[in-house]
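Removed from the display is one protein chain of the complex; every other protein chain stays in position.
Each chain carries a letter (A, B and C) given by its place in the written order, and its residues are counted from 1.
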């Protein structure tokens, strides 16, 4: 709509289906003039409809397991070829807890599951930046964004070990962001998004109730996946060049609420 | 450049001269298709060159003392007339400490000066929003931004009572932002900007040294006034509709640095 | 009980009646071996029962309006005489919003009321420290504590302009705390306490409901006035000498909760 990303080249991780935030980011980036490569874990691609998105956005798809350095190196090398130059933006939208999937309570974790979830959800962000950094694959003033959630700062009991994974992810953004900024003028930030009814999100226990709660707590209501995509576009654009090492709440105000009038009224009715 | 503010109407407080962040915001808002009213305190206008900016951006100037409800009511009423409709964006870029001007140390404040500085720098933001809110002068999904500084969170000894004023200002953004969001879908945020060599800034004791220090601490270097204007444009645009009650650091990463390699090397040389 | 404050000398502001946190602090400080002066605004003393507390804790009472430099200077001078030496600890427990008392909504403030509340609730802390600092009235490794509330960080709609006052108060703690630490090795902190059913607190609109809400959100329940006094004692003791410039949440965990199971269940019943 605005040509905000005209001529920019990117890699987008994590578009599973049309409910995914990454899917919306791809659509919006395409509208704003960007070209990009889509990627997802091979297993997620079998379940998803990423080829439809690729067609729609005139993109190529390169499968990559974000816990495999070999896959990530292949992804970045191929992307540089396909896009014909260095990368301007990267979206990391990857998260998965085996403990959650298996229904294990946080106080009763299986630590192999915990390690797997940490590797997929948090360490993968370090791996992705490692490959981009060491291959000198990013253009100056490029922008890297990962999606996070406020459970990194505050307790949401059902979020389980994903809370700790997001805390690690946000720390990686700061730690690696320092070196990426200092050496290549690349910025690294996380967006802490409202609960969003993606295919992954809606699978979490009690998600519907929590979504309604967050809606009533937030003065502007929950942020949608499309609104998150819009916001992500601004962070990829040239208008936010000096924003780095930040965790940016995109949540209709939830993060700075103590209590809203509506939630208080509901509570008083009880 | 991108038509991000096409058709949007605004009020911009605080453009003193071409070094002002508000000046740059006005220029960039004009380029992005906005129309707006410029305003400043009558006394600041006598010293400034705001008429030049008005001409350049095809704007009108309405003087207003931001501590006077009468002036602010007049400003908002006239703006609605001039712009032919409700307001989409407001920039509050106002700050002044009499204690700093008079060279009084923080531990030796004159409390009349403190009260005056608080009224001008912090309470004025409440007054501005009060008038906009009660006159129903903002469009839905409008955006209000005030400029702040990290002294609101951390100690910068020379910043004096402006630190406390900025803490109050940021609190007002949250407090009023809740009601503005709930009732009119208007978002309210503050930008916590790098030290910037504006005409006001450079007057602060030891400013030059501190600017150099911040430059070396920040992985991307200090953010300039123009870069701040670019960032402000994104917050006025339709791409950030669900960002509210936030204090957003625009500082090349300074806010999340503990120490940089360059600062550490400098220190070790001592 | 533990002799934690044996031989320490203090000034305690704000003991109105036996529900006051300051009252409990005085009782506990007495038990821990401290001697101190009690003070409150002349008007609050007429309403209160401070003389009973003075008798019980073997203290003298010196009335002082915390917005009057003359009163504060008199207070500090007399305290040094009465206590026979410099001060080791000070508690600032003062807060009052005229807008709240008069029932004015935050979006409809009377700015004379706002200024009065700010002077009493926030600037008074600067005034107190100003007098202590310039009279060199504090012993090395002394401790100054002010009571705050989390509305300084997050929105609690009924807290009105006290939210902004607490944000200013916490900033003053940091700003003055730097100079007090650097020059006299005195630490300055704020305690951000659970909502507490003091005589002042229970007057706030909807307080009872909110108290119940906070109780159910906090994994350990709300902190009582007596528990707050216990915690304050640790901050006055020699065991916390290097804690300074901090805002310390004493709230059963509320501040780091996103949602609790109990609140979520209540919400889902709706």
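Simple rule for what comes next: a residue touches a chain if its C-beta (ideal position, glycine included) is under 8 Å from a C-beta of that chain, and two chains touch if they have at least 3 such contacts.
Bear in mind the structure is a predicted one, so any value in this text is a computation, not a measurement.
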{"item": "Hidden partner chain, touching residue among A:10, A:48, A:142 or A:157", "value": "A:157"}
{"item": "Identified contact with the non-displayed chain, of A:74, A:175 or A:266", "value": "A:175"}
{"item": "Contact partner of the left-out chain, one of A:115, A:226 or A:262", "value": "A:115"}
{"item": "Which residue of B:150, B:204 or B:248 touches the chain not shown here", "value": "B:150"}
{"item": "Positions on subunit B where the hidden chain makes contact", "value": "150-151, 153-157, 206, 209-210, 212-213, 219, 253, 256-261, 263-264, 266-270"}
{"item": "On subunit C, residues whose C-beta touches the chain left out of the figure", "value": "2-4, 174, 177-182, 185, 187, 194, 219-224, 227, 230-231, 233-234, 237-246, 248-253, 255-257, 260-261"}
{"item": "Residues of subunit A (touch criterion as defined above) contacting the omitted chain", "value": "69, 106-109, 111, 114-115, 118-119, 123, 126-127, 130, 133-134, 152, 154-155, 157, 161, 163-164, 166-168, 170-172, 174-179, 245"}
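Keep in mind that, in the parts below, only the chains that are shown with their structure count from here on.
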{"item": "Euclidean distance of C-alpha centroids - subunit A vs subunit C, Å", "value": "42"}
{"item": "Averaged-CA centre spacing for the pair subunit B and subunit A, given as whole angstrom", "value": "30"}
{"item": "Residues within subunit C bordering two or more other chains", "value": "154-155, 157"}
